[in-house]
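Handing you a structure now.
Here the complex is missing a single protein chain, while all its other protein chains stay put.
When the chains are written out, they are named A and B in that same order, and each has its own residue count from 1.
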Amino acid sequence: MSTLLETRRLKKYYPVLGGVLRRKVAEIKAVDEVNIRILKGECFGLVGESGCGKTTFGKTVIRLLDPTAGSIYLDVPSDIMEEIDKLENSDDRDSRRLKELRKKYDLATYRGSMLSGIRKKMQIVYQDPTSSLNPRMLVKNIISEPLIVQGLAKGQAARKKVLEMLYKVGLTERHLYRYPHEFSGGQRQRIAVARALMIDPEFVVLDEPTSSVDVSVRAQLLNLFQDLQKDLNLTYLFVSHDLSVVECIAHRVAVMYLGKIVELAQTEELYKNPLHPYAQALFSSIPIPDPTVQKRPIILTGEVPSPVNPPSGCTFHPRCPKAMQICTEKEPELKDIGNGHMVACHLIH
Amino acid sequence: MRYRLREFKAGIRPTLDELKFTLKKIRKSPLSIVGTAIVAFYITIAVFAPVLAPPTDPRNPYSIFHDGYGPTPRPPGSPVKDPFILGKGWTVHFFGTVEGQLDIYYGCIWGTRTAFRIGVIVVAIALTIGLLTGSLAGFYGGTIDEFLMRFTDIVLAFPGLILAMALVIALPRTWSMDLGFLGLAIMIFFVLVFLGRFLKLQGIWTFILGLLGLTTVVLSYVWAFGAPPIYIIKLGLTNLDKVLIALALVGWPGYTRVIRGEILRVRNEDYVEAAKAVGCSDFRVLTKHILPNAIYSVVIMASLDIGAIVLTAAALSFLGIGAPVGYADWGQMISFARNWIWAGIENPWQYWYTFTIPGVFIFTFVLGWNLLGDAFRDILDPTLRRR
Partner (left out) sequence: MTEEILVVDDLRLNFYTYEGVVEALDGVNLSLKKGETLGVVGETGCGKSVTGLSILNLIPPPGRIEGGKVLFKPKKKPVDLLVQKEAILRRVRGKYISMIFQDPRSALNPIYTAGDQITEVLRHHRRKELIQRSLERINEEIEAGKAGFLTGYYKGIYQKMLKNPKALSLLILSRIPIVSRYKRMLNEEAKKEAINMLRIMRIPDPERVVDMYPHELSGGMAQRVVIAIALACNPEVLIADEPTTNLDVTIQLQILDLIKELKEKFSSSIIYVTHDMGVIAQMCDRVAVMYAGNVVELADLFETFKKPLHPYTQALLESIPTPGKPFKSIEGTVPSLVNPPEGCRFNDRCPYAMEICRKEKPKMVEAKKEHFVQCFLYR
């Protein structure tokens, strides 16, 4: 399968202003050098605890936030990617050709009208359906707004498209002329999905879409996501802290800690055999709804450190039960150890 | 065609539902009913003023007629003496007369219209300026925010009443405006805006570019050539109009702060970000997403303000600044009663009707708007709506 989205050394830092003159005293490293490749048609899961930067990553990738550094390549033909690779690896870093290619293909450099141009290709579904829908707008207007704003359809044609999309997400015409607060959580989430898919994006970021709904509705939404992915050929980035849901729907999963990816593998492989100590602790802590299964969960000590002052070397070493001397000094690289399973840990390599 | 009607009916239904819920809420709160009733009552009086108090001079309905020129007020129920006025259909002074034999009833009825004019015009202007500055400050933040808020602070420091008095003296009785020049200025503004769009600048910068360009061109033109007249119109400015301008000029900072605060709150909501993700322009996000959710507090403030402005204007009229002599305005009527508040030889309260009746009008008008403002707050505040 071909690559749809690739990020290279993506960084998103927030400055911390302090002192009388409000100068930058520190930086919150929300996303710290993330390189991943999302393949076309797959559902890529991104898990981690709160504050690890996964939501920030999702929003930066679709350019709702401006990245501090790094590159984002969306649907770039492979020969161009090869050329960029060659130019970057050679000593010709500042060549005009590289700059030219970057300006054309690297989403991180887009500004102004070029940015509005790619909005059509990438969309997002938020976690809380109550706050992601304008309470003063009718459902009809909420869903048809993307069409009107992008200039794709108006009036009767727009209405037809809206109805088509409504049926696809499992709602009916009766729901058009209502306000969002008249619906249940699951239905509101469907409206949010309909809005996101109206302008035919290729890539959709799902930011914890099932966290605010009940267990019984969760299954409905997951079914919907899978059906829509097959139907419309979508690629998902499924961000969540709910590990059991991600296990069911994602093809590949990455684990994030303090802005860095620590492990990445096929879902089954990762859940069965996590290698990074943090991933091991994380997966062992999922409460299994079966009283006969006895697990010995790994309980981590301490709290997640603040992203303003991350520990030196491997950021996990203060809490790692298997930390070595080298972990305090050198940061481990995310290396592929076979079969697409990537780990960033000195224990492994 | 039938499709359009169906669409329309379907589209109206949720608004009607909302209205029904709102009415139910109003019914539950007796004070809101009282407030609405009072305001509705005054609106009726204002609308039907020509019927309730037919003017003796149709060209100047706002000047209260004189039934003679005697200095002593006459009590309610006194008959009309002047044959000209009798001819117009007036037989008795319902509320009596005040010094100079001005009919109190007539003054109060037509004063209702004046009160609405004052309240609505001032609040409308103040609201427009306030919304504009507050939205820009709240939405864009940063330097624009700082700049606008400091400017607002400066305006807040002006004492409203004294500014009103100063303007009454300073502004001329007629104001001539060069319409042609204004038209030229607007044309230049739009040309510059299009130029900015053409150069692919973001929304706010085209606006600023337009303003800067406009100011430079206008100032340089005036400096170079003086201001030649192209098409001059003269507007008559009564004292009352000057008072209105003054009150509007100092009344807007309150709205700015409120709307700025609300926009800062709404700006962080998910649906605003979702609108940006879909590709909405700044302007669209502001007008269709942020403002409809931020406007509640401002509406409440506006309705409370109408009452307050009328009160202030009445005070100014009482002091003599404001409506011209003989104009139908409640404050004016009380100013005529100045000498008669504690007069009368046998009974000091003999001339109570001169100040009590207009006073009751003012009091209930302001009370009605205050209660209506409270009712709006109970209804519109989404956190209190209990959905």
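Criterion: a contact is a pair of C-beta atoms (placed from the backbone, for glycine too) under 8 Å apart; a residue touches a chain by one contact, two chains touch by 3 or more.
Note that the structure is predicted; figures quoted are calculated from it, not measured.
Student: In the complete assembly, which of A:E33, A:E49 or A:E331 touches the absent chain?
Tutor: Residue touching the absent chain, from the options given: A:E49.
Student: Quick one: say which of A:L152, A:L222, A:A323 or A:L347 touches the chain that got left out.
Tutor: A:L222
Student: For a quick check of understanding: of A:A281, A:C320 or A:A344, which residue touches the chain that isn't displayed?
Tutor: A:A281
Student: For a quick check of understanding: of A:T55, A:T68, A:Q150 or A:T267, which residue touches the chain that isn't displayed?
Tutor: A:T267
Student: What residues on chain A make contact with the chain left out of this view?
Tutor: 49-50, 184-186, 214-220, 222-223, 226, 241, 243-245, 247-249, 267-268, 271, 281-282, 285-292, 297, 299-300, 302-304
Quick note on the criterion: only the chains that are shown with their structure count from here on.
Student: Residues of chain A touching chain B in their complex?
Tutor: It is residues 62, 64, 112-113, 116, 119-120, 123-124, 126, 128, 131-138, 140, 145-146, 149-150, 176-179, 181, 192, 195, 199 of chain A that touch chain B.
Student: Would you pull the chain B residues touching chain A in the complex into a rising list?
Tutor: Residues 10-11, 13-14, 18, 200, 202, 269-271, 273-281, 284, 288-289, 292-293, 382, 387 of chain B touch chain A in their complex.
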